[in-house]
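Moving on, here comes subunit A:
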Amino acid sequence: MSDALPIEVSSPTPLLELRGISKEFPGVKALDDVSFAVYPGEVHMLLGENGAGKSSLMKVLCGAYGADAGEFFYKGEKVAITSTADAQKLGIAVIFQEFSLVPYLDIAQNIFLGREPKGRIPGTIDRRKILADAKRVLDTIGFDIDPSTTVDKLGVAQQQMVEIAKAISQDARILVMDEPTAALSDRETELLFALIARLKADGVAIVYISHRMAEVFALGDRITVLRDGRRIDGVRPADVTPDQLVRMMVGRNVDMTYPRHFADKPGELLLEVKGLTAPTGISDINIEVRRGEIVGLCGLVGSGRSEVARAIFGADPMTSGEIIFDGKSISGEPDLAARRGIALIPESRKSEGLALLRSVSDNLVVSALRKLFPSGLFDQRRAQRTADGLIRQLRIATPSARQTVGLLSGGNQQKVVIGKWLAAGSKLFIFDEPTRGIDIGAKSEIFALIDRLVADGAAALMISSEQIEICHVCDRAYVMREGRIAGHLTRNELTEENIVRLGMHHA
Partner candidate 1 sequence: MTDISKEAIMPPRSFLSQDAIQVFYRLLAALLICAVLAVLSDSFLSLGNILNVLRQASLTFFIASGLTLVVLTAGLDLSVGANVALSACIAGTVIHKTGSPALGILTGLACGGIVGLLNGIMVTALRIPSFIATYGMLWVLNGLTYWYMAGETLHGFPAGFRQIGSGYLFGLPIPVYLLLVFLGIGTFFAQRTIWGQEIYAIGANPVAARLSGIPVARRLLLVYAVSGLMAGLASIIFLSRLNSAEADIGESLTLPAIAAVLIGGTSLFGGVGTVFGTFIGALILTLVLNGMNLLSVSANWQPLVTGIIVILAVWLDMKTRRRTQ
Partner candidate 2 sequence: DGETIAVFTKNQTNPFFQTVRVGADSMAKTLNAKTLQYIPTKPDSIPEQLSQIEDVVVKKPSAIVFTPVDYKAMVPGVEKINEAKIPVVNITDRSAGGKFLSFVGADDYSLGLETARFLLKTLGGKGNIVIIEGVKGSLTNVDRVRGFNDALKEAPGAKLLASQPGNYQRLQALQVMENLMQSNSQIDGVLAANDAMAVGAIEALDGANRKAKVIGINGTKEAIDAIKSGKLLASGDYNGFAQGCLGTMMAIRSLRNQPVISEIVLKPTVITKDNYQPFDVPLEQRTCPTFEDAGKLGAK
């Protein structure tokens, strides 16, 4: 489907055009004859399901992957992009989905990695200049931080801001952003949007990958949809409805209202957290979760939601308080919590959720070993069957259960993390940003799944930075502020305004 440009555009020649790009990985045709063009001063949204090939296309575009077939044109002239250096010369800069920061270098060194200002002695770095330059870049994106802070001390959101600063500093003509807001709070997201508006005005072409429908319509000038490595269509936001877009992406109708079968009367008490205080900065947390409920846990980034989740699961130690699960007090390591029926779907799937080099099957059964093989004897075929079942149930896009999990797309990796707890038969699911980086189809599937789980007598505690999601699916929610519970919202009170009001400092 490499038909010519789909729609009329302001400028006659695109800044950069890719024609007939194909890219194959062992067992996966990641890109199949994809054509794609960006024009100066536009925000080009790239949409698609998890594993559709968005990140791959961008990696081809910036020279990180070599394409198996296809041509590149810069301002109408044929060029070769075979390395990141080639791409940089053409003014292409990328904010990757995975961070490309060096932990023990400071912010300034990270921003200018490979482009350090030269000092007087050959080979040395002009320290004063690099700090000043970094400060200037950070100021343009409104990020107020000391550029000599080492990156290992930064939170996820702060790291994302450094990534953005790094891309901006290259004075790029073409800027690719792969899910830049996935880790950002509302405040930082606003800063980013303002920045995008400014760059647009300067004539920078922006390619923007996102799974958030709101952003697509708020920012996009043009939309290209990929599905299974193929380009499906190119449209303008004004010409489509979200439902139509979703259909293009997943090839079928998806219900985006996340229907919940709300429990009329909540079941018995499953989890009771009393006065939980932990050295990680949370204090006096009181939470109750009943069977059949989905309870939200919201607040700003850094308000301590993840810390609560980790402390309940036993991943971090606690200083005082009590956690009562299913009538019994628990305290100890995660293996105890897991055995009693608590599941944690952690914030960072790559570093905390998966063994990236192992197979999908290995990852799916790892939490359920004791349940699947009560005798203690492991049976590969049984594991494989369980995995195949989960792959079907969760619609995980993988060539087989034997595929290395690290080669799946981000969203599919997330499904594997959820899948392993389904296999374990947990009773309480603690989701820490379960839909981060997950496509719309998968999102509704995951919510349907959670709904089914709780309907069957399980319960969920869900952390999400997307307040809409909380409002749609939760029975009620706790709002956190600075390590404490700032308030509780019932089903009727659960609105975005209320969440924000309780979560802000001047509530």
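In this text, a contact is a pair of C-beta atoms (placed from the backbone, for glycine too) under 8 Å apart; a residue touches a chain by one contact, two chains touch by 3 or more; residues count from 1.
Regarding selection, all candidates are chains of the complex that A comes from, given by their letters.
Being a predicted model, the structure only gives us computed values, none of them experimental.
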Touch assignment for subunit A within the complex, options 1 or 2: 1
Quick one: in the complex, what on subunit A touches candidate 1? 26-29, 49, 227-228, 250-252, 313, 315, 333-335, 337-339, 344, 346, 351-358, 362, 365-367, 369-370, 373, 376-380, 392, 395, 397-400, 402, 404, 420, 424
